[in-house]
Structures are given as structure tokens and as C-alpha cells.
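I am attaching a structure below and will ask some questions about it afterwards.
All protein chains but one are shown at their positions in the complex.
Every chain is named by a letter (A and B) in the order it is written, and numbering of its residues begins at 1.
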Amino acid sequence: MTAILTSRMVAYPSDSNTIDRYRATGGYEALRKALAMTPEAVHQEVKLSEIRGRGGAFFPAGVMWGFLAPTQPRYLVINGDESEPGTFKDRQLLERDPHQLVEGIIISAYALDCAKAFVYIRGEYPKPARRVQQAVEEAYAAGLLGDDILGSGFSLDVTVHLGGGAYICGEETALLNSLEGKRGEPRIKPPFPAVEGLYAKPTIVNNVETISNVPWIITNGGAAYSAIGPEGSRGSRMFSLSGHIRNPGNYEIVMGMTWRELIYDIGGGIPGDRDLKMWIPGGASAPWFTPERLDDLVTHDDVAAAGSMLGSGAVVVMDDTTCAVKAAHRIVRFFAHESCGQCTPCREGTSWLERMLWRIEHGSGREMDLDLLLDVSDNISPGLRWPPAMTTICPLGPSAVSPITSIMAHFKDEVASHVTEGRCPLDH
Amino acid sequence: MTTEQAAQTVQITINGTEVEVPAGELLIKAAEDAGTYIPRFCWHSRMKPVGMCRQCLVEVEGPRGTMLTTSCTMTVNDGMVVNTESDTVKKAQEGILEFLLINHPLDCPVCDRGGECPLQDQTMAYGPGESRFVEEKRHYEKPIPISELVMLDRERCILCARCTRFSDEISGDPLIEFKERGNNTQVLTFPDEPFRSYFSGNTVQICPVGALTAKPYRFRARPWDLEAVESTCPHCSVGCRISVESSQNQVLRFNGVDNDPTNQGWLCDKGRFGFEYINSTERLETPLIRGEDGELHEASWSEAIDAVADRLGGFKGDEVAGIGGSRNTNEEAYAFGKFLRSVVVTPHIDAQLGDGLAPEFIGGVYPRATIDDLERAKTILLWGPDLKEELPVLYLRVRRAAAELGANLIVIHPRNTGLDDVASHTVRYRPGTGADLIERLVAGTGELADVREALNVGPVVALVGRPGLAEDIRLPEAVAAFARDLPEAMVLPLVRRPNVFGALAMGLAPNLLPGPAEITDADARSRLEEAWGPLPETDGLDATGILEGLASAELGALVLLGADPVADHVDPVLAAEAIGEAGFVVAIDQFLNDSSRLADVVLPAEGFAESEGTVTNVEGRVQKVNRLIPGPGQSRPVWAILDDLARRMGGELGAPSAAALAKEILTLVPSFSAVGWDELDWGSGREGILIEPPLRYLPVAAGITQHAQSGFSLHLAHTLYSDGTLTGSVPAFAGLAPEASVHLNPGDAARLGINGGDLVRVTGDAAVELPAVIDDGLVEGTVYVPAGRREARALGSTLAVAVAKGTVRQLSLEGGGS
Partner (left out) sequence: MTSWTTDERVTRILGSYPDKRSAVMPLLYVASKEYGYTTSDAMRDVAQLTGLTGAQVQSVASFYTMYKRHGVGTYLVSVCTSISCMLRGGDDVLAAIEDESDTPDGETSDGGLFSVEHVECIGACGGAPAVQVNYELVEGVEPDQARAMCRWLRDGRPDVVLGDEMQELFGGQRSFDWGPKETEGALLPLPAFEPYGTAGEGR
């Protein structure tokens, strides 16, 4: 197994987060190497690596960097808001190897000619934020941040910013609004952040995991990175396994294995050897998979072709004791709770759906609710496709529809029997 | 079509039809102008699009197939193919409507908006028949007052953010905001921080449902009962276009009309809610004559006209003087001037009350700016009143220019102003040191170097006026003389009363003839004398001179037209004395105010919304005011009163109607030669007709009063709400005027041992004692006193005042606390 991101924390569990350990294991050498290159050359390596964003949208990072408008000031913002249910990979990277991120930030900011970077960490992550803050302070003390880094003439300041409890701030433009001291409401795109981002200045927003890969890419070369994994899904990637699975946790894997291997070999299968009922392949937003997909490949393209996404890399496994309605309700409840409220369909629609599901789950569903669920969903995400068409500004609203289309596609009878029996058929 | 035009338009296809639309336009607007209305709630043409309500979804063909997108956030591109009525669009739009309705109370029958509610209209047209929503609706406390003027019903709110955006983006006082998020999102104020904005009424007007309602209008009428007429706001010289609405001969509402050059749809709350004075029970309904007993008694019109004509006839022409006309229409002002100059034959005429600017400067400054020039200005110099307090909608225009359009704004004032937060430079100076400051600006060194550099980027629009009433009347001219030399400079002189410019154009100034033209202008004289008969040969006295003349008995009689010198003249003590001493005073007015109350005869006049005419705003834009309701009781149009008087005195005004007067003005007043009465109600004429500054007055830096170095300078300046007669008759404004007070800079206060709330004695013309406010926005060496407060009147407006700690009264021992 190729361990790009996690090798240090595995080898040195007790101090992988410190600057001493980081340096002792080759840390900040990539930075030295990058500073000796031109910014364009650094950018070129990232492009060559073909690494795609690890925050969920899977956009090629090198390409996005190319969109950065040429004006100054410009900003680099690290998205550490990780709040997609099922996802906890960034937390591990922040807590266990913060210097890897900091080095990635410095190299990226150098390539992008940014003098200021922000790390936006979700409010419920004080410990990861402490570890990153400590790393940032160690880096300042070591002359790796601040003015004239390692005598290169390049200067960079980093501020760690703690969120306030709002999933939507993971959406990059909502994050920027939040960082500006505003409500975390997504902005209309275009303009994209690369043109008009933080304080209306050109801004690159990247996920923690994306940027944590940068030191390795510079050390080993972009080509080495793109040599790993199948086309379209290069490099290694952190998957968060949770739910009814024997070995929950984060796994850094190279994409291209089957779901069966991921769930049964790596995840150890279902506790109590119960049957697999369904799983979410890429975070709460993603449409669900059922066991007939177990032999599909875990790549971006294969999952997309099957009408879902790898998203944030969160795999939530559910066994046959799980009530589909209850699971769907829990996820829709999440989106209703996290809707920023600006778009009518999301604000009104998600909580309408949530309340309908709750009624059905608790035995007061009506016959017409089954069609209504789908029709209301259709008014949020016309056509009920994936990737979704949207009547909203951002994909949060349409994401709330995924569990509904999933249960109606795969477990319609189960949903219907909640209505006809007036109770959950799985409660015995 | 020229190539230049072609570059400015693009070709798009809407529902299969190709149309040409302006490049860069938002799709929703382009489609509407091309005849396709796309439903919307959050979009407002005067605010940045937010695309929140999602009602305006349409399908646009793009590289990756057809996409649903909000037309309010999409800019047109050449070749764009749009479908606004496909099944997908219809389903999406109906879906949004259903979402908006699930939590809406549907209480249309008891809602002020019922009958003119976009949500209701949409629902009737496309809405779902029966609700598929069986859950409990959102509940909030029913209408809660969020200010003295505005009520909020959150259950009706559809969260379009129009009100919050208006307050933040347009008026610059974000006091209502969204609170909570998602399904709990609501609009709300902060505890103890009410929505006390001078512009709050606009949010009521633009609210697409009945969530925000105005207390003065609530439950007073249903929209279908309203009669409406377009008109021009009578409250200040900006001349905002309004729709005046009435029911059963009561004016019930003003709404802003979107007029590009002036108000762009907005109004200030004084303008919007001030209409209540029209319906006041205090309005004069019959003529009044002072009897033997010293009291005013009701009289018939013929008795009153006889009395006035007889009394005035007892004086020589130049023993009579006239003050007023700046709150009247052009036609009324013209009739007033003609009456005084050709029937009474006196040169003593003034429309201003010593608080304005030199007439030739107002009427002729050159080169002159329009309000709309602010849209193109790179630099704006504001050295004059705090616009937010005195010319509120001009404040909005300057704010927009600075905040949205990127103009550099330089504000020079003794105190912080409403525009400081969007200004690139603010300079504070002590009243009376203006000449010195101009010199330093000319030099452009030291701490003023930045300011000077900013001023070197044209086009420059200089807004100049008196920052306060104690400031030298010639200061604005000196400022204009400086500003005139800046690159592509244009100057707009600022005066407050609604029709000062028009009154001056009609010759209501001691040194001007209608035109305006100088008294010595031979052409103007001969033209007028041919029509009017012989005119006085010399300049007359201005308002202050007239009052002094009356007080010293050099003058005998005074004709007041809608003017209240006792309340409004810069020297109220002199005004009261003058009116008391005058041999005869007649007041043509709508109210018994502090001056008309002292008159010998009072003639009740029709006022705004009761008689028609034209008015001229601060930039010289002539606009129409229209009649909607009859005046109270026996009140009559001003021109008719003057015509009767003239006839009874053996003269003739030839004024059978306002329209006839307008025609006469058109032929006799050259600057009005293009002002066609009928055009003003139609087409482009509704944007008004701009008259050229007729005098070509090139300001020169005349000597201006410098303040003696010792003591304090007085900064006496108006606030939007005061206790004037008109605002005093508007119940909605009760309690909104700030208390009479003396503001002191913290340093000055400390030196004098004065704390906030202490009594301060300020000695000007006479001494007044008022509570202190410690004001860190005020320049040192200066006391600021809000003008228009009875308690401060005796202070007068001399620049140099003495300030000391007041007599310490032991308030607590006086008991009662009342």
C-alpha cells in the first residue's frame, strides 16, 4: 500500500505532529526544493500530478490554480471545515501531521504568489485547530513562515480560523463569506473564487487533504504521483469507513479496488456477519449503493457512471437491520438543519421532506406521501439525476434529495409498508 | 444602426423570438424590456441581484446542454437562447411558489398588501390549487413594531432580503438583518437597536408581501380603493418623484416612483410619511381677521380680501415687503412676485430666510452639476450640510456613487456626517475657519496633500452649501471658486427648501427679476414691463433687511407666503419682534404657525395634492405636482388668492389657472421657455425638464467671516425631524426629533468640566441652557446645537459663542420630576 499522507503518523504515533519529528523524517525539504524552483515550475508539477480535489468536487487542483486571476492581493484558503456526515479524514491529517499541511500551504502559496493564507477549521474541531496552530507557530519560530522564508525573499502569513458550527461553510464560497465575518451563505458562481474570492480578491480554496499531498508531489515529482492509481483517480486517497463495519477508520488507499475489497477486506465486513443492505459511497450527499455494486471499482469515473460520487471519501455501511426510512430521515434531517436558508427550495423543501419522512417513519405516512416525496424532491433537483440539476444556488439542497431517490429506487416496498402498516416493518 | 450601437447590444432568443438587448444587461431585465415578464421576488432593479428566491428560473441553452438558471443573476450573451415557458421552467417556478406558500399564513383578507401583493398575484396566476403541505406552519409573534414607523410580520415574510439589502447596500444603516438560518431564518432587529432609519419606509414599499407595513398606513385602506396621481415630493429640494394615493379625499400614502435622474425609486421617511400634515385637523379652513379684541376671527373671503387690500393700500409700495414662496409652486411664486412687483410695486422680496445662499449663486453658478452627474463623477467634494439630515435622497445618491460606483468622496464638515463611512477622506474644520481651510487646500500640502491629490481626478462634482446656519453665507461661493478649477469640475449649490430654485427663477429675491435676471438687466426689464407695467428700479431688502426694517418701522407691512420667519429665520428673535412691530401683516398659509398666528389677516391656502403646478428642484429640474383631493374648507389656490387681491387693489395678475400662469412663465421667463406644462405629465417629461442655469455666475472667493480665535464656534444645523409646523403636524413623527441639546467635543467638555447630561450655557444673541451631549465626532472649539428646537431659538446664529457650565439646578429637590 502506498502511504503518501499517513506514513509518518503510522511510524511515529507519539510525536508525528511535532516539527522535530517532521524535520527528522524529511519534512520541509520539499519546501527547500520548491523555493529553488520557479513558482510556475511548482505549479507545473502539481498539474502533472493530476491530483484532484479531495473536498468532494474532485476538480483537478493544477487546473484550478491556473484560473487564479493575476491581481494582488490574492489568497490561499485551506478548507478544513470537514462536516459531511461520515467524513473524518481531514481531522486525522490536521491532528496527526499538521506540518505536512503547513508545508503544503507554504509551497502552494509560493506557487500561487499569495502572501496570506487562511486555514478554516470547523468549530467542533478545537483539538485539530490547536495542533495546526501549534504547527504554524513552530513554523514561524523556525523561519518557515513570516518574512523572507528560508532567505528566499518569499513571505507568507498564515491565520488559523475556527468556524462556528455550520456544515455549509464547507462549500467554498460560503466559507469565504464566513471568513469575511458574514453569514456562511454560498455565493452565486460565477464569479468563481479564483477570480473574485476572499474580499473579492482572487482566491484558491483547497481541501486539507489536497494540500497535504503537495510536499510529496514536489519531493517525488508530479509524474510519480500520476503514476499511482487509475486514470482520472490518481494518487492515493483517504477513505473514512463508518457505520456497520468491523474496522471503522480512515484508510489511505489507491483507487481502483472493488467495493467488496474496500468493505470486506479492508473494512473487515459487517459486524455479526450480517448482510449488507446498502452503503453510501461518498458522504451523506451521495446517492446510495446496494450490494449489486460490490464488484464495481472504487474510482471517480466508475462511481459517477453508476449515478453517485466518491465525494468526500466517506463510506457509510448499513446492514440489513437498518430501516431505510430512518436512515434517509437522519440524513435529510442533517441537510435541513444545515441549509443556509437563502434558496426557497432548500430552505422550505428540505424541512418539508424531513417532516414527511419522520411521519412515514413513525407510522403516520399517507399513501400520497410517496409520490409527494419524489415530487417535492424534483422541485429541488429537477429530473432527480446525479450529478443533480438544481433549482438552488449550491448543491446542498439537491444533496438532501439523494437519500430519498435512493430509498425510492431500492426500497420502495419497505417505504410503502411503513405507510400501509402504520409502523416500521423492521421493528419486531 | 451605427457600429457603436451594435457593439452595445447583443442578439438573444427568447422563446423562439430573436430580440436585440443591451449588452451586459441582466436577463430578467432584458427579457422584461423585450416584452417577456419573468416572475421574481428578490430581484429589484436598483439593488444587486442575490438570486435567493429562485422564482425567476428559466432555461438557458449552454455548452453542456440546457440549464435551469436564475435570470436575475445571468447576464445576457450574444446568441443566448432562453426559454421562459418550457414545461421544466413552469414546473420549477410553480414548485418555488408552492415552497413559498407552505409557510405563508395566506391571511390576504386582513393584510395591507392584499390586492397589490406580488405573491398573491403569482398565486392566483400559477399557484397550486390545494396545499399538499399538512405539517404545521412556522409561527412567530404577530406583527411586532421594529421602529416608530414600521411593523414586521415574520410569518408573511418570504425571506427575499430586499429590506435587509436596502438597509445595508442603499441606505447604509443595516439595522434589520437575517437572524438564524435555514428554515428558522427570519428578519429581525437587534434588541434595543430599533430600525430607526431615515429610509425605513422604502423597505415597506419594496417588500413583496405584507411582512413590513407602515404604521401610518396600516389598515387605512385597501389598494383597490385608492386613487393615485404622480407628483413631486414637497419636503425638500431633491424633488423626488412620488405617487400620491388617497381614498375618500384623504391622502393615505406616498410611494416612491422610480425616476432615473432624481430618486431612483427611493424616498426618505420624512417625505414618505410627512403627508399626514395634509389631513391635519389644524389646517386652516376659513380666512381669519384679527378683531378689536386682539383675537383672530373667522371671516368671509370678501371681508378678508377687502381688509387686506385696504390695509396694504394704506402704505406706499416700498413700505410693503414680501417673504416666502420657496415652499410653493413656480406658478404661485411667479404670481407672488408679480403681485408684489407690479401691483404693490415694492422691491422688498425674498424667498429665503437668511439661512440660504446668495440668490445669484443658487440661480447661476456655472458650470453646474446635476444630481445624475454623480453617476459619472470620479471625485465628489461635499462641503455643505450633512446630506442625510437635510437632503436625504441626495445622500442616497452620493452614497451610491461612493460605495457602488467607486467615486472618491471627500467630506468637509465640522462634525461626522452620514456619509463618512463611504468617504475616502473626511476633513473636520471649525466653522469660521473655512477661508483658511480653502487656502490650505489650494496649497495642498501637509495633511491635506492626500485630499488635494484625490481632488485632481475629474470629473469632479462639488456639492456646496452651508454646513450650518452660523456659517458665512458666502463660504459656499468661496468653496465653489476653489472647486471650479478642479478637473472637469461641476458645482451643485445646496439649498434645503423644496422650491428655492424655482422661487428665485421667478424673481423672489431682492436683487433678481424673473428669469432670473439681475434688476439692471435692460432686456429682462423691458420684456417684463411690457407685460407687467413699470417695476421698481433698485434692489430691495433681503429677509433679514425686511425684518429689521419692520422692527424699526421703516417698513410698514408684510405679506407672508407659506413662510414662518419666527420659527425658520436665522434670527428668530428679530423675526418675532419684526412681526410684532409691523403695521400690518397678512399671511397666506395652510396653518397657524408661529408667524401667521401673529398676523392681522390669515388667508387659508390649498397646498400639496390640492392644487397643481410645477416645482424646480435643487439642480434646476422642473417637475409637475398634481391635484388629487380638494383643499380643506374654504381654502383656495394661492394664485387665485393673489389674483383676487390684485384685482381688488386695481391691478391684474391675469391668472385664471395654474396652467395659464405656466404659459405666461414660458413666454416671459427665458430659462423656462422649454418647460411645456403638458409634457411634464407624459413620457420623458416625467423625468422633468432641466433648465439651464440662467445667470452664468462665476463664483469668486469673496471675503468671508473668520472666527475670532477665542471662544467657541457655533455649529447650528438642521436634523431631518425637528419641531417645525409641518413635521409637528405629523403624528408619525412624534418623538423622533432629537432633544434640544449642546454637543461638545470630549476634550472641550473635559476642559470645561462638563459631563454628558449637564446643563451647558451657550451665549450667542442671548443665553440658552441646554443639556450636554459629549460628541467625539465634533471638531474641537465648536458647539453643535441642533437647529429648529424651540428651546434653542434665542441663541440665534452668531458664529462666535461663549460656552460655560450651566447653572446647576438641583433637579432632584424640585420634586415631581415632571
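The rule we apply is simple: a residue touches a chain if its C-beta (ideal position, glycine included) is under 8 Å from a C-beta of that chain, and two chains touch if they have at least 3 such contacts.
Everything numeric in this text was worked out from a predicted model, so none of it was measured.
Q: The chain left out touches which of the shown chains?
A: Per the touch rule above, the missing chain touches A, B.
Q: Looking at the whole complex, which of A:R23, A:K47 or A:R130 touches the chain that is not displayed?
A: Reading the full complex, the residue touching the unseen chain is A:R130.
Q: From the listed residues A:I19, A:V46, A:L162 or A:M390, report the one that touches the chain absent from this view.
A: A:L162
Q: Could I get the residues of chain A that touch the absent chain, sorted low to high?
A: For chain A, the residues touching the absent chain are 9, 13-17, 73, 82-88, 90-92, 95-96, 116, 122-127, 129-130, 133-134, 136-137, 140-141, 145-146, 157-167, 178-184, 199, 240-244, 248-250, 280, 284, 314, 316, 318, 322, 326-327, 330-331, 333-334, 337-338, 340.
Q: Contacts of chain B with the missing chain: which residues?
A: Per the touch rule, chain B residues meeting the hidden chain are 168, 173-181, 188-193.
We adopt the following convention: only the chains that are shown with their structure count from here on.
Q: Would you kindly tell me how far, in whole Å, the mean C-alpha position of chain B lies from that of chain A?
A: Centre-to-centre distance between chain A and chain B: 54 Å.
Q: What residues of chain A sit close enough to touch chain B in their complex?
A: 166, 183, 188, 336-345, 347-352, 355-356, 366, 368, 372, 376, 378-380, 382, 389-393
Q: Under the definition above, what is the set of chain B residues touching chain A in their complex?
A: 49-55, 57, 67-68, 70, 73, 88, 91-92, 95-96, 98-100, 102-103, 132-135, 158-159, 161, 178, 180-185
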